[in-house]
Every structure is written in C-alpha cells, then in structure tokens.
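Would you mind keeping the following structure in view while I ask a few things?
Excluded from the complex is one protein chain; the other protein chains are retained at their positions.
Right, subunit A next:
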Amino acid sequence: MSKNIFRISPGFEDIMPDEYKELVESGPYGKDLGVSDMGTFKELLEEHPLCAGCGLALSLRLILASLPNPEDTVIVGSTGCSALAFPQVAVHNIHSLFGNQNAVASGLKRALKLRFPDKVKDVVVIAGDGATADIGLDMVMQSWFRSESITTIMLDNEAYANTGGQESGMTQQGAVMNMAPKGKNFPKISLPEIAREAGCSYVASISPAQPKRLEKMVRRAILTAREVGPSYVQIFSPCPTNYKFKPQETVSRIKQHQKEGHYQTKEYINTAAQEYLASIEEGKKNE
C-alpha cells in the first residue's frame, strides 16, 4: 500500500472512466489536505446513491476529507446506508457482516502491524448506529476492552434507515418511525459515556454542522488510536427520508437538537492522549 497504488496501470489510461482518472490526478493522496481545501480535491467518486440532503453522506464526505493519511488508511464498514457509498470511497475499504466491523478491524490492525512494522497504518471503523450501538455493541465494546488501536466512528442517524425506518438504540425516546408507530419507549443510549468507561482514550460527539471542529476531532481520534489507545467519535447525521423533514433542513435540524439539548458536542481525552496530542499540535504550530 504505497502512494503509487493510486496510479493507473500502463495501457489502461484511455479506457478508465473520466471520474477515476480525475480521482488519480486530484485526490488527496500524499498531500496535506483537509476540510478547508474541500472543493479543490476529490475525496470520493461522484453519484453515490444516498438520498438528497442525507446527513450521513455529508458526514462521510467530511470524514474522508479529514483523514490524516488517506493513502495508508483502511476503512472498515458495516451494513447500513453508509455502505452504499463505500464503493465510491477512494480509500481501501472492507464491508463486514452486520455488527462485526470492530472485530474485523481489530484483526486487520494486528495484521498490518506485523506486515508493515515500520509504517503508519490507520484502521478506521465507519458504521451506523445499528451496527455500533445495537447489533455490534458486543464486538465494539470488546475491542475497547482489549485496547485495540482502532478508531470507531459512528454515523448516528437515530434509526435503521436502510430497511425502512425501525427504531434503534440511538433513537430518541418517544420518536415515531415508519416501523415504530407507537413511538420509542426507551431513552437514547449514552454511547460516549460507555466508550469512556470501556477504556477509550479519546471520545467525542460532534455533528457535520461544525465541519472544522469535526475535522479536528476525527484527526485527534485517529492520531490517538495510532499511539495511545482506542478512540470513538459519534457524529449526529439526521435522516430526512425516515424522519420526514425537508432535505434542506438537515443542518438546521442538527442546530435545533443542539439548542434543545438532545445532542451535545463533547470531547473527552485521557491524560496519556492529552500529552500525546499536545506534543503533536505544538510541533505543528512551531513548523
């Protein structure tokens, strides 16, 4: 997995699709690009099948633009809406069985450490709330207990959106869904608190309404996972299709939830991670 892998094989230049050629020419590989540079480079191929106004698609774009080392990153995904955009992602990625993503990522990270002992290889799990907080919670928590060096990013759209709108553990209490017509009986799971208690060195909850802060948190989470221990980022990504609001209201809905206190931006960093991140961020300032 060197930066050369993103070159088109000789002889195939003429037959590759234009989108792919453009990706090779203007992708983020080997350049220090971030969210502020979006619009000048290409982070995934065009025309993903996610709905108009999808908060999850917006979060995914911002995450991909925030990766500190995209050419040496492997993304592990799971069943859900986000998996629909994964074929267009220009980073090595694996689709795992529903809920198994953290177990697959743990093995992959260990294998990469053995295969490339002198190289930095990031393994990032990107999955929805069903895969992280419900079906995969066992594997997710066990990976945190074992202190696996992986970053877990949950795209929290508060529903099983891909299968018609069932309630998930992350759905707000009382929310009425297509397939939960009586409203949810139980409160939303506090996964950031669970992550902290389960041994994550870095925990954050954020939304795509704050793109630059999201970038900072995703980068911090990945850097922490490299050197200190597991990290967890929860990103609130509302679903216009299942919650039946207009696509243009996604960001305003996030802000409304934040104002009402249903979703808060939080960051927890343990002492070891704090020291490590401070040394990196100070070094960058001095450059």
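The definition used in the following text is that contacts are C-beta pairs under 8 Å (C-beta built on N, C-alpha and C of every residue); 3 or more make two chains touch, one makes a residue touch a chain; residues count from 1.
Please note the rule applied: contacts and distances are computed from a predicted model.
The listed choices are "Acyl-CoA dehydrogenase", "Electron transfer flavoprotein subunit beta", "4Fe-4S ferredoxin iron-sulfur binding domain protein" or "Sugar ABC transporter permease"; the UniProt protein name belonging to the chain that is not shown reads "4Fe-4S ferredoxin iron-sulfur binding domain protein".
Only one of A:Gly99, A:Gly165 or A:Pro211 touches the absent chain when the whole complex is considered: A:Pro211. Within the set A:Lys42, A:Lys109 or A:Arg226, the residue that contacts the chain not displayed is A:Lys42.
Mapped onto subunit A, the footprint of the missing chain covers residues 35-36, 38-40, 42-48, 50-55, 57-58, 61-62, 88, 208, 211, 240, 246-252.
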